[in-house]
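Here the complex is missing one protein chain, while the rest keep their positions.
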Amino acid sequence: MRLFSAKLIIIVLLVALAGLIAWAILSLPFNGPSLRAQVFANIGHSGVSNPVTAVLLNFRGYDTLLEIVVLFLAVLGAWSLGMVQLPGPPYPAGLFLSALLRILLPAMVLTAGYLLWAGAHAPGGAFQAGAVLGGAGILLLLTEVRFASAIVSWPLRTLLSAGVLVFTGVALGSMFLGGRLLEYPRHWAGILILVIETAATLSIGVILTVLFIGGRPSEADRTLSVKSTGKRKDK
Amino acid sequence: MVALIPWSVWIIFLPLLTGIFAFLFRGRGAQLGIVTAVGLLPPLIGLTWQVLSCGPQHYSVGGWGAPLGIDLYADGLSIIMLVMTALVGIGTTFYATGYYSPTGETKEKNHQQDPALFWSLWLLLWAALNCLFLSADVFNLYVALEFLGLSAVALVALAGGPSAVAAAMRYLLVSLLGSLSYLLGVALLYFAHGTLSLGLLAESVTSSPASFAATTLMTAGLVMKTALFPLHFWLPPAHANAPAPVSAVLSALVVKASFYLLLRLWFQVFTNTVTPSVALLLGILGVAAIFWGSVQALMAQRLKLLVAYSTVAQLGYIFLVFPLAQGKGTGFSAWCGGLYFILSHACAKAAAFLAAGTVLYGFGHDRIDELAGITQRLPVTMFAFGVAGVSLIGLPPSGGFIGKWLLLNAALAGGQWWWAIVIIIGGLLAAAYVFRFFSRAFSYVEQVPICRDVPWSMELTALALGLSAMALGIIATQPLAVMQIGAPLAGPVLTGGLP
Amino acid sequence: MSFLDLSEMAQKLLLMLGPALPLAMGLALLLRSWQKILSRLNGWSALPALAVAVILPLDTYAEFSWLLLKVRLGLDDTGRVFLFFTSLLWLLAGVFGRSYMAKDQNQKRFFFFYLLSMSGNFGLILAQDMASFYLFFALMSFSSYGLVVHNGDAEALRAGRIYIYLVVLGEVMLFSALVMLYETTGSLNLAPLALAPANNIIFALFFLGFGIKAGALPLHVWLPLAHPAAPTPASAVLSGAMIKAGLLGWLRFLPLGQVASPEWGSLCILAGLVAAFFGVIVGVFQKNPKTVLAYSSISQMGFMTVSMGVGLSIPAIWPVARAAVITYALHHAFAKGALFLGAGLAPKIKDGRLQKWLLAFGLGLPALALAGAPLTSGLVAKTALKLAIAPLTGPWPEYLALLLPLATVGTTLLMIRFFVTVWPVRFASSPGALGLRLPFIVMVFFVALGAWLLPEAQKSAHKALSLDSFSLALWPVAAGILLALVAFALFRRKTDSGIPSIPAGDLVAIVSWLAKPCQHVSQKYLGPGIQELRATLSMRLSPFLQVYKKTEFLWHMEKVLSSWLAVGTALLSMSVVFFLLLLFSWQ
Partner (left out) sequence: MNISLLYSLVGLALFSLGLYGLIAYGHLLRKILAVNVMGSGAFLILVALARGWRQTSPDPVPHAMGLTGLVVAVSATALALALACRVQETTGSTQLTEDGSD
């Protein structure tokens, strides 16, 4: 009863607050000031033709750099919870599933590549591509434990941080070449953005896969699986 | 030439890079930490010099400039926050080299804390703080807030154990709630004014429903993240259960980051929107925080919980800045008082948490009732705690005294004497909870509890931080001069302004 | 570099060494490997300061701009006298202490605090700017807490507790006063302070802040508790040297000789007189010889307060009054130092004629000096005081002419009381160490010599030698002895417990003593009514009271506040109220 009345109070307050904010939204000046014109005026110098990508990777590239750091941090956060056993496949992949995967995985990688490339002029980009890659990774993880256990330790860590490192490297590098932070050298913007996005896609894919594990993959698993090659752990 | 070096970029990217390297090269964390602590000094000195000699500094990332691009901005306020971060950061780094040293395995049972992850997360958190203090773009500040929040949550979780994980979970949810509320405010500001730059918003924000909503949402979110009473419920468990160096950083720096943002918004963007009545509301909550936090600290059974509740109380003081800054001619004094309070509280609280962490490390527990006679075992640590306590109480010659003194003068000169009473009573309450622990720690017992060897770096850093809180009371002129640069308020610094 | 430069550099170095050497040695005591060597040298670290006082020319200054807020040390005429007796006292007490504390397990800790307090004491005398004066003062005050509580028994801890309360209170007052002073003068230098317009608040803060150290009434309560509780060498410097830091603070910061403030002057004279008599009256009823001496210090500081008050009332007399203050300070420091050392030495004297005579003479001379007996330095000091009072206008000269001899009678009585309490009932079987006797003898030697050689006291010394003052000085001492004989006759038959006594720390004791009967009375007379009321109340409020009593109520509240529902409600209502407040103030 007490809980119910408390929730009632919350609903009343929430409705009141939402009403006030709705009023604020309704009173917004439409066609008010925006950065739209400025974005389109400068898009020619951005190295890409898709305005959203131009904002994400050039005009406000610093935001995106930090955003990838945040994604990277999620892995660190999950790992700080301690070691977890790699999730073994619940049951061995059957003939059908294996055959499906053989078609599906290359297709997913290809799709990721396309999305990455398309980002320059159409909706798409590193995150979308990375998400598809991540999906592929999770599929692999669920069916084939050796895949994940093979890359634990430094190759995995390098892949995880590649996106941030390449992005930071380009940002600082362009500063050393005489510009400001993230001020790509003239005519190099397009290619540099592609380099950043490629590294970011890879990293995002791996990060999402690793996040699926939900903790730091135990390195003991690797030695275990190397020793007992071919044999799957029971339960 | 020195004037042209973009020091702010280095202040952000040095810890960012070393943080990632600490993840890549496991086992090199302590070295990377020390490299960061030492390496940050030149850029920090350089930037301070630039700001002192040329006024506030702008830097356009990507060369686009606001509003299209993102600007970095440094004025006196930023410098104060950056220096505070560096002071506590350097201390924490050296403390952690001892705390995570290979010989001293850490105390938490059934969970192995990972030093490599600590170093990585801590350095990234340092980068996040620097990022936040240097940003001049409200959306970039949102990303920086999340950056900060996630690294802080991960650090709390690092302690392992049910209470730490639960505390981290609650902390994360609160942090997300705060950021999303802030983000909605950012959206409203953008659609109303078409810019995200703090400087341009400052020029265009006027009283309108949208700015009211933005002020409300952003203030509520940030107040939640600053743990103002009665929204403080996440702070004591998170700060008390984290590993010792993390507690110090969280209490000394992380809560100040959201408060810093609040200061920026209130005094630079929403100057036309906020009114004395809403400032009064925050002030009243601040008073409640002082009383409630102190009372809870007085009743706390564990030392780290006592220190954590002390943070709740001390955060109350800095919210008095809002009403006090509304007084005629006392605004700048209140501003300086608040900043001085933040600065000295950072040093003192870090020292107190590090000392408490040393006690926990040495004795394996921090139950106050069972800590009789520990001064006989850890005299340096207890001295550090004492020095920090002097600043928390606000006795001269400590930085805490200067902060309270300026606030007191602002209150008296502005005719708002009731705040002065609160400030004084708050000091007495602080004395009560500090002495409550002291009477226990300093009592003489025959059977001194067993204490394991404590690395000297842990004992000495706590002492150094405590002494720097003291030193802040002696060298008040320089920080006050820095605070003046680019300050949104003007007026005299009232140091003896009795009516 | 010429010879002159070189000697100037050496002078500056010496000046800095005064406070720096004890500080460095104190800190070095923390290093285990150095302890053995240093423990022999502890007392001697006062030597550079003594050398500064004796050989450096007046008005030597040294600035250390790299230190804190530009530390400025210097030797002026007031500072020289203070530094002379202070450093001598620290030196002799330190040497005495090495033998006295030889068997103490915690002697290293003792000397750590001893050296730190010493550094603070020397530093504050030499300091020529506010910041370093304050810091040295704080260093001395806080470090001497370690001296007060050294014994670690309940008595020492109680004394320490009361001491530290008052120290903290004093520090807050002084710091506030200094900040305000800086605000009005805009300078950190000590010199122009006296020129600042006399602000009553600053004045009061200084008066009370330093008054705590100087044992001014009613802030003296720590003194009779702390001085006896500390080990003897520490009580000697506490009562002889550190107490004068409060006096020096007054001399440095009050606008003496510059601005006439008759109100404050009269207040000082009054406070001083009350202290002079209060110390004597309460002191006579003490049983512990060191407590007797502590009360004597309160009384003697009263005389110095009187002469300071004279200077405050009429700036023109200040040179004369200043001479009196300084002479008195020097004389009192030596005499009190010798008495404390003697009190520590007495139980360790061997039962031999020579030794007994040495003790009797060593205690008798400073006691007579304090009483102002003819031919002693005390008479010089008393004469200086009389010279200072003479030009006063109004009713004061008459009152003082009557009261001062009376106070002297009291002092004589007090000294006899001290003698009775300190004289050992049974002498030790082995002679006390030479390290104890020698500093004591040197100290007594300086008591004999003391004020006669002081340049400031030349005039009064000359006058003190005249036959006129000789006879005038004799009668109060004689009256005191007579009174003591009468008292002795009255209480001769009674055992020690029959002699009335006042608990040490009078006011503290009175407060706790008063609290008891109040409780008793309220229980006895109001008891039934209150019980009835309590019963009714507890019946009505019992659910609430019981929760509250165990403070679980507050815990419970915090738990309630910690639920998401409560926090959510708080957040939402805060936001709504916030929005509405903004809205309603919108035009």
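Going by the order they are written in, the chains are A, B and C; count residues from 1 in each one.
Basically, a contact is a pair of C-beta atoms (placed from the backbone, for glycine too) under 8 Å apart; a residue touches a chain by one contact, two chains touch by 3 or more.
As the structure is a prediction and not an experimental result, all values here were calculated from the model.
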item	value
Among B:Ala157, B:Ala334, B:Cys347 or B:Leu480, the residue in touch with the chain that has been omitted	B:Ala157
Touching residue (missing chain; options B:Pro236, B:Gly327, B:Gly362 or B:Gly426)	B:Pro236
Touching residues on subunit B - with respect to the absent chain	139, 142-143, 146, 149-150, 153-154, 157, 161-163, 165-166, 168-170, 172-173, 176-177, 180, 183-184, 186-187, 190-191, 196, 233, 236-237, 305
Interface with the unshown chain - residue positions in subunit C	555, 558-559, 561-565, 567-568
Hidden partner interface residues of subunit A, rising order	7, 10-11, 14-15, 17-18, 21-22, 25-26, 28, 30-31, 34-36, 39, 51-52, 54-56, 60, 63-64, 67-68, 70-71, 73-74, 77-78, 81-82, 127, 208, 211, 214-215
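The definition used in the following text is that only the chains that are shown with their structure count from here on.
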item	value
Most centrally placed chain - per-chain CA mean versus overall CA mean	B
Rounded Å distance between subunit B and subunit C, as computed from the means of their C-alpha atoms	41
Cα-centroid distance, subunit A relative to subunit B, in whole angstrom	31
Multi-chain contact sites of subunit A, meaning residues that touch two or more partners	17, 20
For subunit C, residues that touch 2 or more chains besides their own	566, 575, 579, 583
Contact set on subunit A toward subunit B in their complex	17, 20-21, 23-25, 27-29, 32-35, 38-39, 42, 58-63, 66-67, 69-70, 72-74, 76-77, 79-82, 154, 157-158, 160-161, 164-165, 168, 171-172, 175, 179-183, 216
List of subunit A residues in touch with subunit C within their complex	3, 6-7, 9-10, 13-14, 16-17, 20
Subunit C-facing residues of subunit B, complex	207, 209, 212-213, 215-217, 219-220, 223-224, 230-231, 233, 273-275, 277-278, 281, 285, 292, 295-296, 299, 395-397, 401, 405, 444, 474-475, 477, 495-498
